[in-house]
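A protein chain is absent from this complex, but the other protein chains hold their places.
Then we have subunit A:
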Amino acid sequence: MKLTEKEIEIVELLEKNARLPIDTMAKMVSLSVSEVEDIIRKLEEAKVIVQYATIVDWRKVDGHEGVTAMIDVKVTPKRGVGFDEVAERIYRFPEVKSVYLMSGAYDLSVVIEGRSMSEIAHFVSEKLSTLDSVISTTTHFILKKYKHDGTVFEQGDQDRRIVVAP
């Protein structure tokens, strides 16, 4: 799907802040409110805009600190369907947040979130490793999130400029 400059600008603005008011956005890209609305509707229908999500710093919420792990998975691809079938079997688990087919030393990269390490350990040993095509897994727990999807979690973003300058 080929997008115009302005359509791309709108997608980029929404990607940074999905709650940007339409009238503000319309001014920023020099279009009318209804033109912007039409573009957004079109992009939603075409699934270019897939979903509006929120980045949450769960560490700040008591009892919701949670654990995230990235698991390298080696699998045997199946004739006819390649990696797609096993990938689907993995991504259907709701605790799995993302699944990527990778180049290099292993095949699938799986990101999983759980309440505790033992919950994730349970998933790996009971659900993932037991799948027919899975040959091996290596689990890496995330210790601290510095930056996620382009957003830095703890940011000293105060304005350091002097108040009035030539």
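In this section, contacts are C-beta pairs under 8 Å (C-beta built on N, C-alpha and C of every residue); 3 or more make two chains touch, one makes a residue touch a chain; residues count from 1.
Just so it is clear, contacts and distances are computed from a predicted model.
For the chain that is left out, the UniProt protein name among "Aminotransferase", "Urea ABC transporter ATP-binding protein UrtD", "succinate dehydrogenase" or "Sarcosine oxidase subunit delta" is "Aminotransferase". Although one chain is not drawn, the whole complex shows that of A:9, A:72 or A:113 it is A:9 that touches it. Contact between subunit A and the absent chain runs through residues 9, 13, 20, 24, 27-30, 159, 161-166.
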